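And then chain A:
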Amino acid sequence: MTEPAIRLRDLRKNFGRTEIIRGVDLEIGKGTRHAIIGPNGAGKSTLFHLISGKYEPSGGQIFLHGEDISGKLPFEINRQGLSRSFQVTNIFPRMSVFENVRCGMLWSAGYRYAFWRLVDQLRDLTEESERILEEIGLADRRDIPAGVLTYAEQRALEIGITIAGGADVIMLDEPTAGMSRSETDQAVELIRRISEGKTLVMVEHDMGVVFDLADKISVLVYGELIATDTPERIRGNKAVQEAYLGTAEEAEEMADA
Partner candidate 1 sequence: MLEVRDLHAYYGKSHILQGVNFEIGDGEIVSLLGRNGVGRSTTAKAIMGDVPPNGSIVFKGEEIAGLKPHQIAQRGLGYVPENRDIFPALTARQNLLLGQKKAGKSGRWSMEDMFDLFPNLRERADVPGGVLSGGEQQMLTMCRTLMGDPDLVIVDEPTEGLAPRVVTQVGTLLEAIAARGISILLVEQKLAIALSISHRVYVMGHGRIVYEGTPDELRANEQIRREWLEV
Partner candidate 2 sequence: ADTIKIGFIDPLSGPFAAVGQSGLKQFTFAADELVNKKGGVLGGTMLEVTGYDNQVSAKEALIQLKKAIGDGVKVIVQGNSSGVANALTDAVEKHNTRNPDQRILYLNYSAVDPALTNEKCNFWHFRFDANADMKMEALTDDIKARADIDKVYVIGQDYSFGKAVAAAAVDMLGKKRPDLEIVGNELHPIGKVKDFTPYVTKIKASGAKAVITGNWGADMVNLAKAANDIGLDVPFYTYYAAGNGITATLGAAGKGRIMLVTEGAANPAHTDAFRAYTTAYEAKYENENITQFRIINTVQMLARAIDKAGNTNVDDIARALEGMEFTTIAGDRVIMRASDHQLAMPIRIFVHTDENVEFDMDNSGFGLVEERAVPVSAVELPTTCKMKRPS
């Protein structure tokens, strides 16, 4: 079989004495939509931070398209085609919405630290950015500072920046947190579209979203994966219900509440 997009081998992370990630082995195949769920404090975000290079692993390795990226810096990893969003919105508040998106693609478009060419001259950038604005439905907010967008809009922009670079591995941490049903539904559609033909890894507590989007689900509990499987099987999995979903009917309630 082909090399998976992301492969974790016995990944570990501890802060001081406390072990947060206790040996995670995971393979995320190219082009799959993979969700990671688990109780609060299980280590989902930490796992994201490890893969995306925000934290350095205390042990084990991370492979991106078969290349060992453990211990690399965030920007190095990003340059290798992995892009992530954040659980708490993380944008460039004083720059215009348009510029936020453009910043997301400058590097991958190959302009790097260039100080000899003018961004306004770079048609390709402008057009591509505007396409993405359309995509995330912020075209009409183009020139206002991102800081004044509403919460939901900022979440959308968050995703916009994340995908701007055209990375083929995208990681989203609770993309629909704090959104209303309707907003959530739009977000799900958006995510579905932008992750076409790409590898998507996401953390989400909204079971509706998870079961809706994910091809595969991993359950993380106290820093260990207790299951990785298809949505249906996860739903049925006793251990998972124990640790996370609670009793079946509760789960139903949550899902459509």
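On how the list was made: all candidates are chains of the complex that A comes from, given by their letters.
The working rule: a residue touches a chain if its C-beta (ideal position, glycine included) is under 8 Å from a C-beta of that chain, and two chains touch if they have at least 3 such contacts; residues count from 1.
Treat the numbers as computed from the prediction; the structure is a model and nothing was measured.
Chemist: Consider chain A on its own, then decide which of 1 or 2 touches it in this complex.
Modeler: Contact with chain A is made by candidate 1.
Chemist: Which chain A residues qualify as touching candidate 1 in the complex?
Modeler: The touching residues are 15, 18, 37-42, 45, 87-88, 150, 152, 174, 177-183, 205, 207, 243-246, 250-251, 253-254, 256-257.
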